[in-house]
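A single protein chain has been omitted; all remaining protein chains appear in their positions.
Chain nomenclature is as follows: A, B, C and D, assigned in order of appearance, with residue numbering initiated at 1 for each chain independently.
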Amino acid sequence: MDVGNILVWAIWVGAAIFCLGSAVAVVSFANPFFSALALIANLASLAVLYLLLSAEFVAAAQVLVYAGAVVVMFLFVIAYLGGEADAPWAGGPTWQAVAASVAAGALLLEVVMVIVLAAGDRLTDPADIRGAFGSPGEVGRLFLTDHLLAFEITAVVLLVAAVGGVILGAHSRRAEQDEVALGEPR
Amino acid sequence: MLGPDVAWYLGIAAALFATGTLGVLVRRSPLIVLLSLELMLNGANLALIGFARQFGDMGGQVFALTVMAVAASEVVVGLGLIVAMSRRRVELDVDRMNRLRG
Amino acid sequence: MTTTLLILLPLAGALLVWLVPWSRFWAGSIALLVALVEVGIWVNVLRTFDFGGELQHDQRFVWFSDLNVTYHVGLYGFSLWLVGLTVVVMAAAIAYAFWAGRDRARAYFGLMLFLTGAVVGVFAAQDLIVFYAAFEAMLIPLYVLVGVWGGPNRRAATLKFVIYTIAGSLLMLAAIVVYGVEQGTFNLVDAGTSASPWLFLGFLVAFAVKAPLFPLHGWLPDAYRQAPPEVAAVLSGLVSKAAVYGLIRIVLAKFPEPAQDFLVPVLVLAAAGLVYGSLVAFRAPDLRGVVAYSSLGQMSLITMGVFALNGAGLNGAILHSLAHGLVSTTLFLLAGAIERRTSTGEFALLGGMARGRPALATLLLATGVIALAVPGSASFAGEFLILSGVFDHGWAWSAIGAGAIVLAAMYMLRLISGVLHERPGSAVPDAALDLRPGELAVLVPLVACLLALSAWPAAVTDRSFTGAATEVVRDFAEFPR
Amino acid sequence: MAVGAWICLLAPLAGALLITLAGTRISRRAAGLVSTLSVAVAFGGALTAFFALLGRGAEKRAESTTAWTWLSAGEFQAGLTLLVDPLSVLMALIVSGVGTLIVAYSIGYMHGAVEERRYFAYMALFVFSMLLLVLGGNFLLLLAGWGLVALSSYLLIGFEHERPSAVAAAKKAFVMNAFGDAAFALALFVLIFRTGTLDFGGAFAALDDMSSTAVNLVALGLLAGAVAKSAQIPLHTWLPDAMEGPTPVSALIHAATMVTAGVYLIVRAHPVFEAAPAISGLAAGLGAVTLLAAGLIALVQTDIKRVIAYSTMSQIGYMFLAAGIGAYASAMFHLMTHAFFKALLFLAAGIVIHALVGQQDMRQMGGLGRYMPMTRIAFWIGALALAAIPPFSGFFSKDSILASALAEGGYGVALLVAGLVGTFLTAVYTFRMLFLVFGGEPSPFVREHYHAHGGKEGPFSMTAPVATLGVLAVIGGWIQVAGLWHPLSDFLDPITIVDREHLSLMEPTLTQDLVVAAISLALSLAGIALAWLLWSARRARVPEAAAARRTLEQRLYFDWLYDRVFYAPAVAVANAWRRYVEDPVIGGSIDGIAGGARGLGGRVGQAQTGLLRTYALAIALGAALLTLVFLSAR
Partner (left out) sequence: MRTPDLDWLALSPTLWLLGASCVALLAAVFLPRGTRRAGGAVVCGAGFAGALALAAILYVDADAARTVVADTFARDRFAALAALIVCGTGLLTVLLAWNERLGRGEFGGEFFSLLAAAGAGMVFIVGANDLMTIFLGLEWFSISLYVLCAVGGDRLPSLEASLKYLVVGSFGSAVLLFGFALVYGATGELELTAIGQALGEGEAMGLAGLAFVLAGFAFKASAAPFHMWTPDVYEGAPTSVTAFMSAATKTVALAVALRVLVTAFPEQTELWTAAAAALAVASLAIGNLAALVQRGVKRMLAYSSVSHAGFMLIGVVAASELGGRALLYYLIPYSAMSVGAFAVVAARERELGREVTIDDLRGMLWERPLLGVSMWTFMIGFAGLPLTGGFIGKFYVFSAAHEAGWTWLVIVGVAATAVSLYYYLRVVLALWTTPELRVAPVGGSPPREAALQTAVAACLAVTVGSFFAVQPLIDLAQRAADQLPF
């Protein structure tokens, strides 16, 4: 086991702990604002893992697009709404919480089991990869050849979402105006 | 490949997915529910990228990229809805949204 | 072609009545006209029918080919008689409704015509899917006719009736699917026989509910009590006979072995229903209750005839189907006439209606005594054949059947006396009129049909299972010897 | 000959239909005339056939004529067939002849009653039914007529349908007859099953191929039918109640014709009974028992018509006795004479009742002879005939029966003893009635209520038939004297000839005849004397014997027994089924299932909390479960 390997292991362990810890934080914080911040941390740690998996472009996109844009949008909204806190684990375990834990635990166990079953078999020996693997150029090439349709449709989905967002936003504006017009106290 | 096998990454992916699931199932704030959904998608993404590395096939990475876009789209619509509801002074608690039931 | 015409003409009439905004009078007139034309067509078919020949007036084309489903209709001797019963009973029911006047006449008469087409479809069907379609299509108008124009408890009664009967026929659908897929065709003429007891039971249960057979008659009393009289007439007189056709055309023809295997259980149920229905009829507190439960008894008897599995039983079943159809139609229409005059059917409130109302008394009496199968009547002829047929399987069946004749006498006489005799009941106003010409015009022909049938029952029994029809029930066409 | 038979059959039917359809368009009197005329035409038809038969040899005296096949199933065919042979013609003559007289009598008797037209239509219908019964050429038609006479009997007993007792009696009569019909039908099922035919000839010819059990069953069924129709023990309780009907109805149906149909049936089906000697013996035994029981009960009856009714039962008992021992001609002979004198008695009683405004209780009567001498004569003739005093008709016929019983020997002797005791009883109750009604001083009731019909005892339409019957009751017996001459037996030969060699003896010797005649005459006279002592001269007191009297007044508890054993349980079972099975189980099961389904639906609805967390949870759990199953199924 060479140094590089140990280093990578170390990075992996750190990223993994950070990733899982932040994930738990996301679902545990009472205040959505902190949750969103935790998600940023989570996404960042994921980006590290992506890098370890030779997915440079995806890692970059993760940081720029996801953490930089999506979560920031979250933060804006939370700030705008003044996110109300709720205590997730307060009031003792409800049957819903118990069942949820069971479900999540079962899913985790099953997937882990599947992975373990495959781990000794097909997941031991990763393919050799060329240098271009995970590079923006390669991603771009795929988007224009093999996955052209996916690429185009991603654009369409974003467009639809944008239109939807606009409509919903307009909605809420109108609703607010109506209420102001009606003179109701805010 | 340096570092742990892909299987270890997949373990993280599964844990992320499960954590996200738990978040969706127990949290009452719709914002945190949305965040938990992001966790789930990211778990899937990590799995996709891990497999992509395993097979040396970039398809998984491309998939992950599109998933990001999709996640963003969902967030846009979701946040739009939440804002619209809060403007109508609906308490932001998914447990209060039970007018429709039965 | 003529068969198709018999099916389509009333359907077309129904559309005509529904779509054009006729007045109440014209809607009724058109419906009646169509019904009478049906009778005319049928008479013409009867005149030219070759009873020794093949399946007649049949028409066949492919409906959908991959499962070999065909539109195939045609008439055997016994179907012809059942179709005849249909056109006559429906004409009477429509005429009565026309006379009595029903709200929302267009809808009403359209439904009645639709019903006519569906019932003819059942009796002419030579394909399982056509049969099933018509069998169910029959229920839709009935459901509405009872549910909208019925008595005060009509909603519960109709839901019960329709759900019960459709639940039964859904089992048949399952059986049809399995049978048809296994046979590779759904055409009754092409399909062979099957030895599967489960399929047999699927069909049997459907028909047992429809007939009804004890203990599957839970829908019967309410439906018969709540329906408008002419609809109750159609229900008990006509719709129940769909079960008879089904039993003969499908159960016996296609499942000869299970029919023999299940002979005893079926006969036990039929005998139980016969005794049970007759006894309950004997204590029923109202006019319609008696007729309803007597229908249970009589249908059980007919089932007995079918499951006599021989020529006598089958012929008797058809003959008794006709007789019972006419009898119970007439009785329900009479019940309607009585209820119009007294607003009740309770025996406790009725009585003494014979005095000064000779037409009512005569018709009720005549129908009543035919209903109790007085020897010499058409019902007697039918019962006689049925019981002589079922004697094949042991004297006890015939003995029970004969005993039920005594019970029939008891409840029918109770009905007759309860309405006609002794002191006038508290609900019978002195001013209650005798039957009006309109009612007579409906009832007298029905009774005349009954008398004609009584004078010559062999007209039916000589012409039911001859020619190709013998092939249909070839395992059971023998007279017991 | 066939034409005569058809006219005979159809004329009354036409009359009935005509009256029914004409409704109020014809007058009441016209209805009566139409009815009488139609029955008279039937008599004419029967006469035609009769004379046609007379000219033929014994072997050619049966002719059948088929209009169309009435009922069929495959090979089995039963035609609408009339059989014209001496037996049926004799019966047709009696039915239509006596019928004509009685319907004519009714014109006077029913005058002023409500719904007279209906009455005459029913009467014509009855005659038609009875003629169908006797002329029918196969068992099925016989059964059809059998049922139709029960129907007309029902209609006529319940003619005064506003009287609950009349309605109840009518129903009772019909239902008990239905028992008989059912038994009859069962016998026919056996016949069909074994022989495939119901034609008399065909069925009888096939008897040899049948097992003795089957034959016995057939005979038993037929006997049960006959017993019900002829009001023999144990199916006799309807007949006394049937006296609720108008008196002419009692005369025609419940005395002269319908109730004797059982005898006709046995005679008609004699090959069956000959092949089943045990059942024949049973028939004879039942006849003997009935004639004794009815005679005893008649002793204590107070209703004039009921006395005659019990006497009818008793006399039919004689006929059964005769038929049971194979003395068919004697049975038919007695049937004929009985029709005459019993109709006479009923009609005379009818005149009495008519004159007393419907009063039937003999205790209220007395001394009527003073007011109604002619009626008294008629009654005397009838009574003497009934009591078998020569030269009245009853003597000859009853004597031939008793002589045949003696000739039978063994079992026959026992029957003979019963018959002789019966003779005594007959004389007693007959003359008890006669003395109570006509003897002595007029009772207060009679003085108060008697009203003469325009100075006469009755209208011509009533008196003329009574007179005619009176003559017949006197001379009707002379056509046959047992052991001396027997034109009736000869005429009936084709019926009785078939198996003559099988019969032990059906024609008694002159010696036997004379012996029996002497004994029975003595007993009759003794009976008359006793009656005279007790009820006319009142020299002796009627013995108290309270228990016996009550037993007799309760009609040997048959009604009570049937009520407890049959009717009450049936009602109880029916009520119980209605209450505990029909409503809760059969009807309730549907509601229960529906309610259960709705309840389940409500539970499903509760799971639908409206909380999206629940929904997501369902998805998660579902996915986890699916995965688990897939992985474990691997």
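Basically, contacts are C-beta pairs under 8 Å (C-beta built on N, C-alpha and C of every residue); 3 or more make two chains touch, one makes a residue touch a chain.
What you see is a predicted model; the values in this text were computed from it and never measured.
For the omitted chain, the shown partners it touches in the full complex are A, B, C, D.
One of C:31, C:134 or C:373 touches the chain omitted from the figure, and that residue is C:134.
Only one residue from A:8, A:75 or A:118 touches the chain missing from this view: A:118. Within the complete assembly, residues 594, 597-598, 600-605, 607-608, 610, 612, 614-616, 618-623, 626-627, 629-631, 633-634 of chain D touch the chain that is not shown.
Mapped onto chain A, contacts with the missing chain fall at residues 110-111, 113-115, 117-118, 141, 144-150, 153-154, 156-157, 160-161, 163-164, 166-168, 170-171, 174-175. Residues of chain B in touch with the missing chain: 10, 13, 17, 20-21, 24, 30, 33-34, 37, 40-41, 43-44, 47-48, 50-51, 54-55, 57, 59-60, 62-63, 66-67, 70, 73-74, 77-78, 81-82, 84-85, 88, 90, 94, 97, 99-102.
Operating definition for what follows: only the chains that are shown with their structure count from here on.
A straight line joining the Cα centres of chain B and chain D is 96 Å long.
For the pair chain A and chain B, the distance between C-alpha centroids works out to 5 Å.
Among the residues of chain B, those in touch with two or more other chains are 21, 25-26, 28.
Residue positions of chain D with contacts to 2 or more other chains are 611, 613, 617, 620. Contacts from chain C toward chain D in the complex involve residues 159-160, 163-164, 215, 217-219, 221-222, 276, 279-280, 282-284, 311-312, 314-316, 352, 354-355, 358, 362, 365, 369, 372, 374-377, 380-381, 384-385, 387-389, 391-392, 395, 398-399, 402-403, 405-407, 409-410, 413-414, 417, 420-423, 456-458, 461-462, 465, 477-481.
For chain B in complex with chain A, the touching residues are 1-12, 14-23, 25-29, 31-32, 34-36, 38-39, 42, 45-46, 49-50, 52-59, 61-66, 68-77, 79-84, 86-88, 91-93. Residue ranges of chain A in contact with chain B, taken from their complex: 4-5, 7-9, 11-12, 16, 19-20, 23-24, 26-27, 29, 32, 35-36, 39, 42-43, 46, 49-50, 52-55, 57-58, 61-62, 65-66, 69-70, 73-74, 77-78, 80-81, 83-86, 88-89, 96-97, 99-101, 103-105, 107-108, 111-112, 115-116, 118-119, 122-124, 126-129, 133-134, 138-139, 142-143, 146-147, 150-151, 153-154, 157-158, 160-162, 164-165, 167-169, 171-172, 175-176.
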